[in-house]
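Have a look at this one before I ask anything.
One protein chain is absent from this view; the other protein chains keep their places.
== subunit A ==
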Amino acid sequence: MNQSSFISGADGDDSLYPIAVLIDELRNEDVQLRLNSIKKLSTIALALGVERTRTELLPFLTDTIYDEDEVLLALAEQLGNFTMLVGGPEYVHCLLPPLESLATVEETVVRDKAVESLRKISQEHSPVDLEVHFEPLVKRLASGDWFTSRTSACGLFSVCYPRVSSTVKAEIRQHFRTLCSDDTPMVRRAAASKLGEFAKVLELDYVKSDIISLFTALASDEQDSVRLLAVEACVSIASLLPQEDLETLVMPTLRQAAEDKSWRVRYMVADKFSELQKAVGPEITKNDLVPAFQNLLKDCEAEVRSAAAKKIKEFCENLPEDSRETIIMTHILSCVKELVSDTSQHVKSALASVIMGLSTILGKDNTVEHLLPLFLAQLKDECPEVRLNIISNLDCVNEVIGIRQLSQSLLPAIVELAEDAKWRVRLAIIEYMPLLAGQLGVEFFDEKLNTLCMAWLIDHVYAIREAATCNLMKLVEKFGAEWAQNTIVPKVLGMANDPNYLHRMTTLFCINSLSEACGQDITTKHMLPVVLKMSNDQVANVRFNVAKSLQKIGPVLDSNALQTEVKPVLEKLATDTDMDVKYFAQEAIRVLALA
């Protein structure tokens, strides 16, 4: 129907694209096509120009879009970047109507995206426009019938509050108060999650008069999902208040939260412990938080204990320096000892990921006397993740007591992890190999760990073989080319004759990553002949990897070797019967400029 006008538009003036054609696209029956069109909404807007975008496109979007959430999500996102396309900040308020209706839909992701876009464009409003257009929208949302619009409103108060007059400010505070005691828990959750953010933009007097009472009420809500969000707000609120007010305004609620009957709330306290600690300061930490932390470390739920265990290092670091060591030795250490033999592996592994950090705080003597036995116990833990976490943090202990103290226990633990049935465990230990090698020294490495590193090259999982290859390169970087020539190169090259083509390919992959670290001499003398010989392999995969390897090591070789040795082989491969071998050979010839 729009054929003729479409053609005329395409031929000449770009601004003549009829909106009907574009809108047809936005209405296409196929969701995928609609989605594509919406994602290119800015292109459509550009084609229409700012004037018609404002007068035709936006009204269409506002009125007629009832669509799949996926499409709405894309729309909500697009509109956040539309300011220039409607004519700049002067006209940005034109974007409010479609975003307002998107902020009321059921689907959370759409709504959240609409709110995000609204927050973004709120900054582009002039103070006058903010009061004339934006703030009324927030009010409408805040008093909407269905919970979705009220939920969305919660996220918008803080962006307009700082830039409106004091009368409007009072209204906004009133709306926020109302939503904090909303009938539906969804809205209360939304309000609770924005409480901290809102508190930050309020004047201190209002924080004390308004926010604290809302905070107290939300923190004793009947639903634990609301209470736990109040804990998050607690961090922001506490950091806004002067020290002398904390005790009366915040601490009663915080104490109550740390002993809440719901583990979810206690979990949240544990999870936010470091932030809370910073917010309330050293004195309250000493008197209140230390015992609370002890309780969390001994909580009856493993979830809570493991969240608390993760915070041990940070908590100890942030203790006031004058009493740090005493507090750790008298209050914390006994809990840590118990956690080492906890019934839950999650707790133990959370502990293992931070426990080594305590050694820097406590110093050499305490580490040897109190912490070392715990490290050793965790190195023998039945759960691989616990052992892995200890090994991955060895550097902290190394600095304090040196790794020798641990090396005897370390070896069995490493060997066991290296042979673990789960390939992700093996992968993790490989990644620590260069670090371990650096700390244990070349002798210890050659004697105990070298065989492991070579065994990984023939692992049956590709990811492990790949990581093993990369590991060798890092080791060579550490120990040098001479070491490589004596210890690993012969073994790697030996695999070129393996009956399994995957192992033969591993040789090529190793050469790819080792050649640069080993240098021209070793590459030309030892590696190149092997690669060239493999060009006759009967498996096509090996042959095209030969081509790739030659391309990779080419820059390391001198031009003589390239011309006399590499070129003929690549030319031969370029006439291979397999099309992939051909492709990669030609690619290599092109890259190495041998044509």
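One rule holds in what follows: a contact is a pair of C-beta atoms (placed from the backbone, for glycine too) under 8 Å apart; a residue touches a chain by one contact, two chains touch by 3 or more; residues count from 1.
Following the convention adopted for this analysis, contacts and distances are computed from a predicted model.
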Original post:
Per UniProt, what's the omitted chain called: "Trafficking protein particle complex subunit", "RCC1 domain-containing protein 1 isoform X3", "Serine/threonine protein phosphatase 2A regulatory subunit" or "rRNA 2'-O-methyltransferase fibrillarin 3"?
Top reply: "Serine/threonine protein phosphatase 2A regulatory subunit"
Subject >> Hidden-chain contact residue, picked from the options A:T451, A:N486, A:N500 or A:N536 >> reply: A:N500
Subject >> Touching the absent chain when the full complex is considered, from A:T55, A:S143, A:S165 or A:T184 >> reply: A:T184
Original post:
Of the residues A:R264, A:K337 or A:H370, which one touches the chain left out of the display?
Top reply: A:R264
Original post:
Residues on subunit A that touch the omitted chain in the whole complex?
Top reply: 6, 9-10, 14, 17, 21, 25, 29, 31, 33, 39-40, 42-44, 46-47, 68, 74, 81, 84-85, 106-108, 146-147, 184-186, 189, 222, 224-225, 261-264, 300-303, 306, 345-346, 349-350, 383, 385, 422-425, 460-463, 466, 499-502, 505, 538-541, 544, 548, 578-580, 583
